[in-house]
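The excerpt is restricted to a subset of chains, each kept in its original location.
A, B and C label the chains in the order they appear, each numbered from 1.
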Amino acid sequence: MNNIRVGIVGLGRLGKVHAQNLATGVSGCELTAACSLVETELAFAQKNLGVKHTFSSYEEMVKSSVIDAVFIVSPSGFHCDQVRLAMENGKHVFTEKPLGLEVEDIKKTQKVIEEHPEQVFMLGFMRRYDESYQYAKKMVEDGEIGEITLIRCYGIDPSEGLESFVKFAMNNDSGGLFLDMAIHDIDLVRWFTGQEVDQVWAIGKNAAYPELDQAGELETGAAMMSLSDKTMALLVAGRNAAHGYHVETEIMGTKGMLRVAQAPEKNLVTIMNDQGIIRPCSQNFPERFREAFIREAQEFISCIQEKRQPAVNAEDGLQSTKIALACQESFDTKSLVQLKK
Amino acid sequence: MNNIRVGIVGLGRLGKVHAQNLATGVSGCELTAACSLVETELAFAQKNLGVKHTFSSYEEMVKSSVIDAVFIVSPSGFHCDQVRLAMENGKHVFTEKPLGLEVEDIKKTQKVIEEHPEQVFMLGFMRRYDESYQYAKKMVEDGEIGEITLIRCYGIDPSEGLESFVKFAMNNDSGGLFLDMAIHDIDLVRWFTGQEVDQVWAIGKNAAYPELDQAGELETGAAMMSLSDKTMALLVAGRNAAHGYHVETEIMGTKGMLRVAQAPEKNLVTIMNDQGIIRPCSQNFPERFREAFIREAQEFISCIQEKRQPAVNAEDGLQSTKIALACQESFDTKSLVQLKK
Amino acid sequence: MNNIRVGIVGLGRLGKVHAQNLATGVSGCELTAACSLVETELAFAQKNLGVKHTFSSYEEMVKSSVIDAVFIVSPSGFHCDQVRLAMENGKHVFTEKPLGLEVEDIKKTQKVIEEHPEQVFMLGFMRRYDESYQYAKKMVEDGEIGEITLIRCYGIDPSEGLESFVKFAMNNDSGGLFLDMAIHDIDLVRWFTGQEVDQVWAIGKNAAYPELDQAGELETGAAMMSLSDKTMALLVAGRNAAHGYHVETEIMGTKGMLRVAQAPEKNLVTIMNDQGIIRPCSQNFPERFREAFIREAQEFISCIQEKRQPAVNAEDGLQSTKIALACQESFDTKSLVQLKK
């Protein structure tokens, strides 16, 4: 079977992770093209990853015949346009989350995707491909914890990135904590429960950097949701975890509870010193989800080879953005928000 | 110094715990009297605990001269009346939580308490006297986790009591999950943060016993609160923890996080068998808070001896009931509830 | 029932722990007498613990009629003599470990004890009264881990005491690491397995304070033992645990393993900060075994009241000292030592 030829757009921090994986860690594919406006990023792709074709125009790349599939790791605002353009040019598409920032734009994109059922479309909710999450999902599906009553999701970035985020936030719009950060957790809520969100209330507090209030941004936020079957969801999103990258998910059922990464243990080492008994922590998302990113890309390539669609689709993109926007609206209006069906 | 002579009212499950502690585990006191309508309970107190004076009338007991102080462990609906009667008869008073079920009744009681400043009044929020909670509180006060941004409190009873609760709930009123169960966590929120609750939204789901819907009761409920300084509080109360008695509290701050009883470990034993690596769990509140109950009673006696008032007072009783009632109102009306100042 | 009147000899660090427990934490007894050569210790006992009778002569105390029982917490070298004297004067006897430092002396004492079967004799292996150890013991007896194949015992003192031990060791004889420290673990080996030791090899290393080599003392030592039914025992004793007081016991069986205090967790608090995920540790034996000391003393008093003998007897004292001496002999002679039947 011929290798799937992939072109990537976006070579920032996460883009580099994906590019590296496609170049060496994923089988059945070849990273043949890269698109960026940053000259040094393209040089990196050529020299370090052996990428043959580089583009400064995304349109040129998706129209060229040197790729079969595109990997979109550009800023969120570009995702919808780039997905449509690639789909319309006959390419398989993987895009990072979120699928889009506005509901109408996503719906339009979803329609284009549906018009090309023979092309693979996949959305980058990589946590679904993490081994611990898959283990938990299987336990839930096997009924080992009974019926789900409550799910709690934490997604908190390490403190070390907070100061630079504050600087960024003074002059830029991140899309808000819920769309920027909580969207992974929103997807987990939907994935584990199989339910849609009915109502949401979101609140937040800026304590380390009160100046974030002016920027309309949040250091730490929380959202509580009631799902269509009354299952409860508690979300905490934040940018200030002193110990590292804290992504934790808890699922309570009528017969037991599960916690994925109750603490984000870095490895199997325990240290005993004058501080006490210590488990070191994962420090960032490339570390915590290193394997999940590879398995996610592998699934994308396998879907193309085996002519099937992955489990994470455009509808997941639509719903997760709708919920994230509802969280933001709730926070902005200080009121309970009812989601539209 | 003479021993403080204590009379107890209520010798149910928790009453027996207190009575036993007062009879043998607490120094500086003597359990001289007991009041109950159940003949066998009084016989137990006489025979097993050496109680000299038994009463079927509470009024008689608080008016008698054989006690200096009263320990109220009767059903919640009696607390306010019994506190007032004891205060007015010159006795020191310890009462179990909640101080009362209605705000006006509590305010009336609070007034009576304030009129007798020379008598000790203490409210039974025993978690404050647990060593782990005290350790956490000291860390917070020492600034080790910076400013608090969020507090999460779980109070979930073991599954084994659920079936009998369902039977009870079909014909009785527990006061509701939030007043019955979450009130301890509400006290912890106020104790750790030093803030009052501003707004609350509460939801719930009955999954193991859907018939609880008709009874207006909850198997599992959640409440999210915004405090006066925007600190966030997440509460989960429930009656269905398969692994035991799950009381967990997490405090997030700008410099670190603390978890008290991330898992309710029963002791220091770890078992490795074909189930995996296992830590056994505390199975109920008398086990988990055995020492806290003793230390709490000891503090009550010491306050009397040292002529000072304990840290848990009537105002704590008033505020915690107000918040619990607001949770219940939010759940009943399916809306965000604003607390009155 | 009248309170048992107890006299204590030795009011050093551990003596104070016992004295406090007997004075306030143990029911059914009264601490009526104390014996010490240190004036301030006796003053402390009078003032803080309400001890009525003080003695500078042990002989006087055990001959007086103000006590029914004696609690021996003097230096190890005095234990045998003091046990015999108390027994011969009709007193019940509790003595701290070790029963003695020399086999012949212990045998002589054992004979005296056996001549007074109506008096209670108890040896202070308090770990047997710790809740976690009792939980583990019950699991073993219930067959939950099958037949025991190996037991591993760690007993390591916190580093903070090491420097002062080094100073002490330069001019004194501690009896050696195995008799001074490992004897508790030796008792655990015998208690859990029900077997006697057949052969032993002991080694050691001084790394933080190499000067201990000259003193004939050890910072850290290890002993491996083969028991009569081939069960294996691994012991580590030491004086340099940076994280606290590390007493850990592991029991491997054909169906599972148990660990008691895999890490000496101080309480139920977990801290997450820039060091990682931290569990604080117990810092010393009074902290770790606080309740065990009380339960042990309570058992002694109960035995007297109920006219029965405790489970820890003179034979346990004889065998544990024999094994500790064999460890020391093995270390000194650098050879495998065969224990005599």
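Note that in this section contacts are C-beta pairs under 8 Å (C-beta built on N, C-alpha and C of every residue); 3 or more make two chains touch, one makes a residue touch a chain.
The shown structure was predicted, so the numbers you read here are calculated from the model rather than taken from an experiment.
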item: Overall copies of the shared sequence [whole complex; 3 in view]; value: 4
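One rule holds for everything that comes next: only the chains that are shown with their structure count from here on.
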item: Subunit A on subunit B, rotation in degrees - Cα superposition, rounded to nearest 5; value: 180
item: Same or different residue numbers at the subunit B/subunit C copy interface, by half rule; value: same
item: Distance from the mean Cα position of subunit C to that of subunit A, given in whole angstrom; value: 57
item: Averaged-CA centre spacing for the pair subunit C and subunit B, given as whole angstrom; value: 39
item: Set of subunit B residues in contact with two or more other chains; value: 255-257, 262
item: Residues on subunit C engaged by subunit B in the complex (per definition of touch); value: 24, 27, 131-132, 135-136, 139, 144-145, 255-262, 264-274, 280
item: Subunit A - residues contacting subunit C, complex; value: 159, 241-244, 246, 263, 265-266, 270-281
item: Complex interface listing, subunit A residues touching subunit B; value: 146-150, 152, 201, 203-205, 207-208, 219-222, 224, 226, 229-232, 234, 236, 238, 240-243, 252-257, 262, 335-336
